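One protein chain omitted, others in place.
We just call them A, B and C in the order they show up, numbering each chain from 1.
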């Protein structure tokens, strides 16, 4: 599935929906992250390395690594959701495999299983230095599709 | 164990070590987070609510919630580590239980099992509104104690 | 919540529903496990130590530890579900903290958050030797409440 989706581009309506939602994520803007790829079931987010995202040894903080991984997986799921729904992260698990270094990180969220209510994504984060990519984190995430209440757009109903 | 540690204060040497390390975490400063409690095996971190840490619905982003939870657990473990060591997050898993709202979030990291090499922490994050606390996320984290190489202080050795 | 539920007994209807379901779990019978406590939001399962449940060093296998933890959490959630529903494990994560030894293991599943669709449980497994209990595993689990299709009782609908 991944190969197929990597080669596709998402339709313009889906891409617009993802970009609009992403721009409302104050955290992504504050961290300096941006969307670098949107395809059906697969979204990439790039985070440039800078002092504002580091931990105590100067590497990128696991919290920043996780934040872009979580958003990449959430939007990967969201590309496959019907209209008038929103996406909630139910949970995720992430292993930090190597120090998060590089000019930037790239998080890749890929849908493994799309269900009516729940979707499961694979999360990968790469450290990119020059042309060299190193897998620095890998994770697994569960997401929920929630119907938006028309009276309060964007307000997810309770789980 | 939790009750005991909650009532204790960490010794001044340990507290200084934690505060020095925390101040080097560019991400925590950038998010506006601060340490609110340091005890042996238990550390709290507070994150005030503001637009820079939100997701698309205006709640606090799971990535910000996770970042303070990860740091709280890491420092909880670090309070119990011997001198000349540093702490690495191996992995964590977090469930988002409720929308992350409130005047601020408070992350609580508590050591469940301290080992020579690996330590396991419980992670809890509360949304605090006025005097009311709601559990909004719960997780579990594995950390590693690594000896610092004296020639490069603060540089963790490979896993 | 835990203290409250520990002191309560589940109503006879709920207890009967749990026991009937447990008896249909071929794996629990094959492993030699039994229900030892059923309360609203909290279920315990006991697994006696014997050669049929070991790993290569003679300790109880992580798979057996996980199996009783998963069932304890699933039934803890099920105690709170409405009639004509069934319970599915969406995912769980477990840390093995110490060698699984003792006369028997006791798994404790406790509901942390009960939602309409999703429920999150804490999982704990203790090794019990004489009167001494040691925490040997701790985990976190997400469960789903699914409506049973009347034409095929017990058949969960797809996620």
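Assume a residue touches a chain if its C-beta (ideal position, glycine included) is under 8 Å from a C-beta of that chain, and two chains touch if they have at least 3 such contacts.
Remember, predicted model here, so these are calculated numbers, not experimental data.
Asker: Which listed residue, C:14, C:46, C:67 or C:105, touches the chain dropped from view?
Answerer: The single option touching the absent chain is C:67.
Asker: Using the definition of touch stated at the top, determine which of B:70, B:91, B:106 or B:124 touches the missing chain.
Answerer: With B:70, B:91, B:106 or B:124 as choices, the missing chain is touched by B:91.
Asker: Sort through C:90, C:121 or C:145 and give me the one touching the missing partner chain.
Answerer: Of these options, the touching residue for the absent chain is C:90.
Asker: Can you tell me which of B:80, B:98 or B:118 touches the chain that was removed from the display?
Answerer: B:118
Asker: Go through subunit B and note every residue touching the omitted chain.
Answerer: Looking at subunit B, the ones touching the missing chain are residues 90-91, 93, 115-118, 120, 140, 142, 144, 158-159.
Asker: At which residues does subunit C meet the chain that is not included here?
Answerer: Residues of subunit C in touch with the missing chain: 21-22, 24-31, 51-58, 61-64, 66-68, 70-71, 86, 88-96, 98-99, 154-156, 158-159.
Asker: What subunit A residues would touch the chain not displayed?
Answerer: 93, 95, 97-98, 112-113, 120, 122, 135, 138-140, 142
Throughout what follows, only the chains that are shown with their structure count from here on.
Asker: Determine the centre-to-centre distance between subunit A and subunit C, using the mean Cα coordinates as centres, and give it in whole Å.
Answerer: Here the centre of subunit C sits 32 Å away from the centre of subunit A.
Asker: Between subunit A and subunit B, what distance separates the C-alpha centroids? Give it in angstrom.
Answerer: Centre separation, subunit A to subunit B: 23 Å.
Asker: With chain centres defined as C-alpha means, what is the inter-centre distance between subunit B and subunit C in Å?
Answerer: 29
Asker: Residues of subunit C that contact two or more other chains, please.
Answerer: Within subunit C, the residues that touch at least two other chains are 93, 120, 140, 142.
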